[in-house]
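Here it is, the structure in full.
Heads up, one of the protein chains got dropped from this complex, but the rest are sitting where they should.
Our next item is chain A:
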Amino acid sequence: MKINVDEIFDVTSFNIDREPHIVLDPQVCVGCDQRGCTNSCPARCYTWSEEDQKMTFVHDGCLECGTCYVVCHRNAFTRWTYPRGGFGVSFRMT
């Protein structure tokens, strides 16, 4: 028994909105000295590629916890809201 966040859709339900509720300005991340979002996000939505010097953000498996919102000290977000009503993560019994 192990949590594999790459297969998060097996253990957590989502109703994915095509319109992302979090939008990042990846340019800000290029100059970031910490990138605490990459390790702190419980759903691994942030991936930094050292090779391409590029930040990728995927909103699909976002647990709407707010960690990135608090951890990012450079306010890299052009948008940070909860998903529209009815969309996003859906906990059944946690």
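Following the convention adopted for this analysis, contacts are C-beta pairs under 8 Å (C-beta built on N, C-alpha and C of every residue); 3 or more make two chains touch, one makes a residue touch a chain; residues count from 1.
Convention: contacts and distances are computed from a predicted model.
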| item | value |
| --- | --- |
| Undisplayed chain, where the name is taken from the UniProt record, one of "FAD-dependent oxidoreductase", "YceI family protein", "Sugar ABC transporter permease" or "Allophanate hydrolase" | "FAD-dependent oxidoreductase" |
| Interface with the unshown chain - residue positions in chain A | 1-3, 5, 8, 11-12, 15, 34, 36-37, 39-40, 42-44, 63-67, 69-71, 73, 75, 81-86, 88-94 |
